[in-house]
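Below you'll find the structure I mean.
For chain A:
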Amino acid sequence: IGDEGDVESGGPDVLNIIGYPESGIQIFRDFYSDFDNGTEIIVPDGMQDGDLPNEVGNEMANVTGTGPSSDGPNEDAYTDLYEDEYDEAPGVFTAHTFDAVAVCILANIAAGENDGEAIRGQMRRIANPEGDEYGPGELEDAAAAAADGENINYQGASSTVDFDDVGDPAEAAYDVWEFDDGIETVDTVTFEGSEPGGEMDDDAPGGTDRDDVMVSMLLPETGDLGQLGTPMAQAGELAADQFAGTDFDIDLQAEDTETDEDTTISNGGALIDAGYPTIVGAGSSGNTVSFVGNSSSANVVQCSPSSTALSLSNIDDDGYFFRTAPSDLLQGQVMAEVAASRLEADTVATLYVNNDYGQQLSEQFVDAFEEEQGGEGLNQVSFESEQGSYSGELESALSD
Partner candidate 1 sequence: MSMLDVSGLDAGYGDLQILSDVDLEVAKEEYVVIVGPNGAGKSTAMKSVFGLTTYMGGLIEFRDEEITGRTPDEIIHQGIGYVPQNDNVFPSLTVEENLEMGAYILDEVPEAALESVYDQFPILRERKDQKAGSMSGGQQQMVAMGRALMLDPDLLLLDEPSAGLAPDLVDEMFDHVDAINDNGTALLVVEQNAKEALRRCDRGYVLVQGQNRYVDSGDALLNDEEVRQQFLGG
Partner candidate 2 sequence: MSTNATDTRVRLETLWEHDAVKILAIFGVIYLTYALIGLALGYSLDGIVNTLRRMTYLIAVYGMVTLALNLHWGYTGIFNIGIAGFMAVGLYVTMMLAKPTDPAGAAQYAGLGLPMPVAIVGGVVAAGLAGLIVAIPALRLRADYFAITTIAFAEIVRLGITSGALQEFSLFGIELGTGGGRGLIGNYGDPMNVIFELEVFSSFVDLTNSLFGFGPRQARALAYSMVLVIVLTGIYWLIQRTSRSPFGRVLKAIREDEEAAQSLGKNTNHFKIKVFVLGCALMGLAGILWRFRRTGVTPEAFRPHVTFYIWIALIIGGAGSNTGSVLGSGLFVAILFEGPQYFRRLVEQVITFGDAPNTFAGSVAPILSGNTAPFVRYTFEEFQTLQFVLMGVALVFLMHRRPEGLLGHREETAAAIPLIRRSNDDSTAGRGGDSS
Partner candidate 3 sequence: MSDTEIGSQSDTVQPEGQQNDVELKVDGLVKRFGGITAVDSASFEVESGSMTGLIGPNGAGKSTTFHCITGIHRPDGGSVRFQGNDITGIRPYQCADYGLVRTFQIAREMANMTVLENLMLPAKQQSGEQLWRSVMPFARRDVIEEERELLERVWDILEFFEIEHIAEEKAGNLSGGQRKLLEMARALMIEPEMLLLDEPFAGVNPTLEHKLLDHIHELREEGYTFLIVEHDMDLIMENCERVIVMHQGSVLAEGNPETITSNEQVIEAYLGGDV
């Protein structure tokens, strides 16, 4: 078979396929049936689905993946909680959702009222350094401390959960994984991105004598990201359940985005109307981008657990938008490094889903690979989801 690969030599050493399993199944099928000539493949979090090899009908041994790690200080505590409750391993972004819900509830308790503006001022007081540390298993104590107006430093399941001045997580960790009867993490890379910081209120009113603590989730339970969103919502419920032993009644409401812009706006609007001061969501960056204007203009805090697009860092949000998921700025670097050192590539190409996520990650990856790793980026080819065949796209991406 060796010479078969040589016939069309050249082409990239590593191909980065950025997208979701919905299209990924077809892309990999086409790849293995017509283009498998020894090229290594790297994929980001979007493809982190342990079932993919089954759907593709191939072991996918040449695929290496990266993804935001749930490598927070309290990852294990969280994993135990999750497995106890749902009897399955937590998936990608579930820890981020857990943390987002926990922080939103704690900030609400600290603010003492269901008011988005007040909660905005408490988010960093709850999460950032300078304060007693609490983890996922200690949320009842954390709630009591927050109600007393104390400074607390929530130490999450996904990271330490410290927000920088634009509301992004200051620290991020990435797993490097492979397919091996599911997802097998083979390495973890931690980044110290930016400094924790940004505006916050000077003190916390707190108090226990109050109405329900209202918090909501706006996650994709159906649509393209439905597979991803359902466990995320479960993790969010788990976080709310941790407050069961406190004085507070938690009112957690979930709405579906259907991974669709209009539905996001419509169902998110209903959450705002119902008076929820915080919204954990939305799932995909595209939906989040279009919803940020609505939440911030209604003075509602939005905290996304899975929108990783770069553009969200600087979006016009009046300080209301936070996220527990790291920006793709970092994932691009991680992938570049994995490609260069682990996979020993000199040249790379990307095949990316034509949306915010795919485009940005592709650019970040190639930039990082060229500038930091000194390699060469060949083709960056976009694809539309839901095609019957991707051979044309693969052909272009793999050409020299």
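Per the selection procedure, all candidates are chains of the complex that A comes from, given by their letters.
Please note the rule applied: contacts are C-beta pairs under 8 Å (C-beta built on N, C-alpha and C of every residue); 3 or more make two chains touch, one makes a residue touch a chain; residues count from 1.
It should be emphasised that the depicted structure is a prediction, and the values quoted were computed from it without experimental measurement.
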Chain A in this complex - touching candidate among 1, 2 or 3: 2
Sites on chain A touched by candidate 2 in the complex: 222, 256, 258, 260-263, 265-267, 269-270, 272-275, 286, 289-294, 296-299, 311-316, 353-356, 358-360, 382, 384
